[in-house]
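For reference, the structure is listed below as structure tokens.
One protein chain is absent from this view; the other protein chains keep their places.
When the chains are written out, they are named A and B in that same order, and each has its own residue count from 1.
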């Protein structure tokens, strides 16, 4: 009991910056936006309380549903692809190989570019009419024109963009692999374990907290994909709303349409959805994530 | 390799066979990785080539071999905004270094408390931390702006830096929590038994062990801050205060797409510091735990 008490005291000293940040920077805007979700607020005049009107409006809003569909497809498809890629390359690059530093940097480069304005022009170069992909496919007699302007293909170009920027999760995986004590490998080697056994008995179990971390944070990030969609579609979410990501729609409502009340309501619905998905992940994590401190 | 050399012929033969096999496997690996790297980097290569073309050829002449090479884009871009680009570099550097210090300091303290210390409602704290990552920034930015503008801090770097010193980048807190949780608890329990308090344990035992996480935080903070556009755009109104991305943005006209060549040229130049930083930082990452003296 006395030890717990002492730890509690120490904990609150450690948490001073966090507390200050919560009160000053995070909580007030968070509460403000929650309040705004129940108001009609056009930024220029003061907010007017309007009950659940914003939430009711969503059900009849075709754009809202389009945004939900686009975002859901994106999260479900791009996250496994991106993480799978990142893990695979992290494993390959973790083993001794000449020129590792070069590869690591090379693979990380796209992530550095990923959100710059230049990507819009770049992507058009690759997926546009007469772009790289179009020309390659026309060799096989496929004339698809611009992928970016084809409502059934445009979202896939954004998924490719996300997979292409797998650098961040890869770096985190690499750091995680480095964190695994060499002794543990030695221990199973003494028991005569081969590469595969080392992998399944040491690498994967010890990496699960990091896999879990990447899964949670990349999922949250994917739900909130904004910059890439904004850059590639020029902020429209076109063609035919096929790249109208949820946060892009929030942005349009809040910053272009000045409907900050509705935008806040949309944001809280998104937050609830992310919260739910994250909670499910946490529940499931009990079955597969292994912590060294258990 | 040298240790494998013995006087026994059979052993040597076996070793060279192994080496040859490994060499062949490495070659295959390099070949595969090389093709992959090319694929990944094609867009970047195209960008480099384009930055060397005159503006009007960039969109109309798609190939990788330019019919005309010029450095005009770099020269024009460097001076495009009434002052040399070095100003924006220095501004970005100031913000970035400040953010890194802030995040390392505040997030590691918070993460240690959340991952290791026992206190009431620890789970709630962790949940709040995660929750704050979930709300899209576009609805938070206006209340935050009102707050900072009331303190008369608009057009200074404080609104960009203060949040970093107050552990608001929950991503990193959570990252560090996950890393600390992979560290076997026996290690700090031992320190506890030796009579170290929580602060000594944090400083001497946990912090050295979470080096990969600290390096990762440094890398990501650097890159994300260096590339951040929206927040500096809103808080920094005076051109001499601009960071690199805000400066880059004011080069292109979103209506006509003029100035693409300059944009490419300056994007590449602004990529250089990030690249150099990453190349150095990742070496730290590789050294990782092996050199931190885990016994």
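The rule is short, and it goes like this: contacts are C-beta pairs under 8 Å (C-beta built on N, C-alpha and C of every residue); 3 or more make two chains touch, one makes a residue touch a chain.
The rule is short, and it goes like this: contacts and distances are computed from a predicted model.
S.K.: Write down which listed name, "Cytochrome bo(3) ubiquinol oxidase subunit 3", "Secreted protein", "ABC transporter" or "(2Fe-2S)-binding protein", is the UniProt protein name of the chain that is not shown.
M.R.: Hidden chain identified via UniProt as "Secreted protein".
S.K.: Which is it among B:33, B:52, B:115 or B:141 that touches the chain not included here?
M.R.: Residue touching the chain left out of view: B:141.
S.K.: Check the options B:52, B:114 or B:161 and report the residue that touches the missing chain.
M.R.: Once the missing chain is taken into account, the touching residue is B:161.
S.K.: State which residues belonging to chain A touch the missing partner chain.
M.R.: 13, 40, 42-45, 124, 128-129, 145-146, 148-151, 233-236, 238-241, 252, 254-260
S.K.: Spell out the interface residues on chain B facing the chain that's missing from view.
M.R.: On the chain B side, contact with the omitted chain comes from 55-56, 58-60, 80-82, 94, 98, 101-102, 105, 141-142, 145-146, 149-150, 154-158, 161, 165, 197, 199-200, 202-204, 230, 233-234, 237-241, 246, 249-260, 262.
Everything that follows uses one rule, which is that only the chains that are shown with their structure count from here on.
S.K.: Suppose each chain is reduced to the average of its Cα coordinates; what separation in Å results between chain A and chain B?
M.R.: Here chain A and chain B have centroids separated by 16 Å.
S.K.: Report the residues of chain B in contact with chain A in the complex, numbered from low to high.
M.R.: 26, 29-30, 33, 37, 40-44, 46-47, 58-59, 62, 105-106, 109-110, 112-113, 115-120, 125, 128-136, 138-140, 142-144, 147, 162-163, 165-168, 171, 173-175, 178-185, 197-199, 202, 212-213, 215-216, 219-220, 223, 227, 229, 245, 248-249, 252, 254, 257, 260, 263-264, 267, 271, 274-275, 278-279, 282-283, 285-286, 288-290, 294
S.K.: Quick check: in the complex, which residue numbers of chain A touch chain B?
M.R.: 4, 6-8, 10-18, 20-22, 24-26, 28-30, 32-33, 36, 43, 92, 97-101, 103-113, 115-118, 121-122, 125-126, 130-132, 164, 168, 171-172, 174-176, 178-183, 206, 209-210, 212-213, 216-217, 220, 223-224, 226-227, 234, 247, 250-251, 254-255, 260, 263-264, 267-268, 270-271, 274-275, 278, 291-293
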